[in-house]
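Following this message is one structure expressed as structure tokens.
Of the protein chains in this complex, all but one are displayed in their positions.
Residue numbering begins at 1 within each chain, and the chains themselves are lettered A and B in the order written.
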Amino acid sequence: MEQTLTHSNLRSPDIHGTVAEFETVADLKAAANAARKNGYVEMDAYSPFPIHGLTEAMGWKNNVVPWIVALSGITGTITGISLEYYTAVIDYPMNVGGKPIFTLPMFFVPMFEFTVLFSAFGAFFGMWALNGLPRYHHPIFSTPHFERATCDRFFLCIEAKDPKYDSDEVAAFLSKLNPLNVSEVEEPEL
Amino acid sequence: MSLALDQNPVPTPARISLDKMFPSGIFLGLIGTIIMIALIFTSHGATKTSIAGSYLFGWIFWFGISLGSFGFLTLYHTVQGKWMLPGLRIFEAGGGPIAMIVMFLLFLPISVPVLLHQHFLYVWVDPHLQATEAILKWKAPYLNATGWFIRTFIWFGSWIAISAGLIASTKRQEKSGSSKEIVLRNNWGAPALIWFFLSATFCMTDWVMSLDYRWFSTMFGLWSAIAVGIGAFSFATMIVCSNMDRDVYKNLIGPDVTRDMGNILFVLAMLWAYTSFAQFLIIWSGNLPETNFYYVERSKFGWNAIGLVTMVGQYFIPFVALLTPRNRKIPKNLAFIAGFMLVMHLVDVYLYVMPAIRQNGPRPTGWDFLALASIGLLWLGVVSGVLRKTALIPTFDTRLEASHGH
Partner (left out) sequence: MAVQEQLPREILIGGEQNYGSVNQIIDKVILNNGLHRKWFYITLLLGVMGTGLMLVSIGWLLYMGIGIWGNQIPVGWAWDIVNFVWWIGIGHAGTLISAILLLLRQQWRNSINRFAEAMTIFAVMCAGMYPLLHTGRPWVDYWLFPYPNILGLWPQYRSPLFWDVCAVSTYFTVSLLFWYMGLVPDMASLRDRATNKFAKYGYAIACLGWRGSAKHWHRYEQANLLLAGFATPLVLSVHSTVSFDFAMSVVPGWNPTIFPPYFVAGAVYGGFAMVLNFAIPIRKAYKLEDLITMKHIDWMCKIMLATSLIVFYGYAMEVFFGWYSGSKGEIDLTVYRMVGEYKLEYWMLIFCNCVAPQTMWFPKLRQNLWVVWIVAAIAGLGMWLERFVIIPMCLQINPLPAIDRPYHPTIWDIALFTGTIGFFTMLMMLFVRALPTINIFEVKDLLYKTIRSEGKSEIIKPATAVGVE
């Protein structure tokens, strides 16, 4: 980090990747498929809306969110029932309406709500954490026309960390995939 | 692609496993049913009540599948869900006029004695009791033998008329191809669905709730409609999914459709748990003498174990099983889950019908099994006889073919 700071104006900036801009979903999907088949592994696509099958086309798989949610849901259930058990059975047992002290039917609703609340927290915060958001800045934002990635354009970025990455080769490869334009994106200078 | 169905498909023997039930099921079922009916009318006292109870239980279970099929038939014509298409022919056969007429005839050994004030099953038809019990006097305008008997005719008559009308319309459409018939059925579907809920509420009030004339619950009708829905939908799903490798279904029903069918089973299990739990919680918490004995009866002598079985089997196990996407995708798994839910529905029906007849606990007798099997064989025989005459995938709604064609 320090090195980058001191020598930033001496060395050429790091490359984030090469980005192609597409006009349609079909083009983007075809491009992602082609890139995967061509052996690229480190890539990301940017689109204004979720496209089903795109991550598969990119050859990327991730199913952590459901597990986080399942775990947080179970945590919620256990939290709910143990809170109820400790406070209403152990700490301060009270006879209400002649019902048993440990009254599962009546403990059910709070237990359920705890489960839902914890699962929702798991889904929400887990998803953002895995996505690495909020994030102040990202190099991809310096791509030309990238403001249209939230409107009507589709981008595919083959990232520099890919083992097969070579600027010219990637640019040539992407140009064949019917893009509107191809550009190289740099890491921001710090 | 619908042109491919130009000729009326000639039913090849045993397209699906259910087809095998046709003549043999009816014969075997008829023998068993005649034995059961003969036993009811020759026995006396507690034995008579017990055997009639077995018969009622078997009848209610299979009738429930018919009623649920009728419900799904009306629901299909109201919302036209694609997920009902694979099972639609089974719903048409199970909830159709022929099956309903058979169920009506099979109910006569129960319903005629009511008209004649023979109180071996429905205690409240006893004229002596009616003259002395204050609550029965109050309820007499509704709960009287003649009214009960006439209502039986009304329910069956309406179901037969509505399902016959809807099925006739689909047949006309298959001939003419006119989309006017879709509009017609769509217009009639919603009122028919409303009628399903109303008739299910009141017929179950008459036939099940009135086994204990003191008890009442406003949830009961809705609960019954959901329960028979589970019966019908799990039956249809089981049949369709277990025959998925046969030619009739093989290339038409994709994973999107089985997923939806799994989802519906899931929703039904949730609704069943929801209505059952809410009814239990309100009665248990209120603990009022007017209603609480219903659950008191069902918590003694081992009935609570049956209750636990339904809670786990009808809710928790399907809940977990159907939450897994894999199980909704693989037809064999889904067929197994649906079959399991059908069995659990059977246990559930047992819990709702039997404690009013046999207070001494869940002790299934041979008669229970005989009644269940013989009425079941008869029912299956009739349904498969009806099904043999039609294409198993509806030809008037080509969405399944269409979605596969692309």
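By definition in this document, contacts are C-beta pairs under 8 Å (C-beta built on N, C-alpha and C of every residue); 3 or more make two chains touch, one makes a residue touch a chain.
All of these numbers come straight from a predicted model, not from anything done at the bench.
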{"item": "Sole contact to the chain not displayed, among B:Ile98, B:Leu115, B:Ala164 or B:Ile182", "value": "B:Ile182"}
{"item": "Of B:Gly71, B:Gly221 or B:Pro331, the one touching the omitted chain in the full complex", "value": "B:Gly221"}
{"item": "Absent-chain contact - pick from A:Thr24, A:Asn38, A:Ser167 or A:Asn181", "value": "A:Thr24"}
{"item": "Interface with the undisplayed chain - residues on chain B", "value": "2-3, 5-6, 134-135, 138-139, 142-143, 173-179, 182-183, 190, 194, 197-198, 201, 216-222, 263, 270, 274-275, 278-279, 281-283, 285-288, 290, 395-399"}
{"item": "Absent chain, residues of chain A that touch it", "value": "23-26, 32, 44-51, 54-55, 58, 60, 62-66, 69, 83-84, 87-88, 91-92, 94, 96-97, 99, 103, 106-107, 109-110, 112-114, 116-117, 119-121, 123-124, 126-128, 130-131, 133-138, 140-141, 147-152"}
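Operating definition for what follows: only the chains that are shown with their structure count from here on.
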{"item": "Cα-centroid distance, chain A relative to chain B, in whole angstrom", "value": "46"}
{"item": "In the complex, chain B residues that touch chain A", "value": "277, 280-281, 284-285, 287"}
{"item": "Interface residues, chain A side, partner chain B - complex", "value": "97-99, 105-106, 108"}
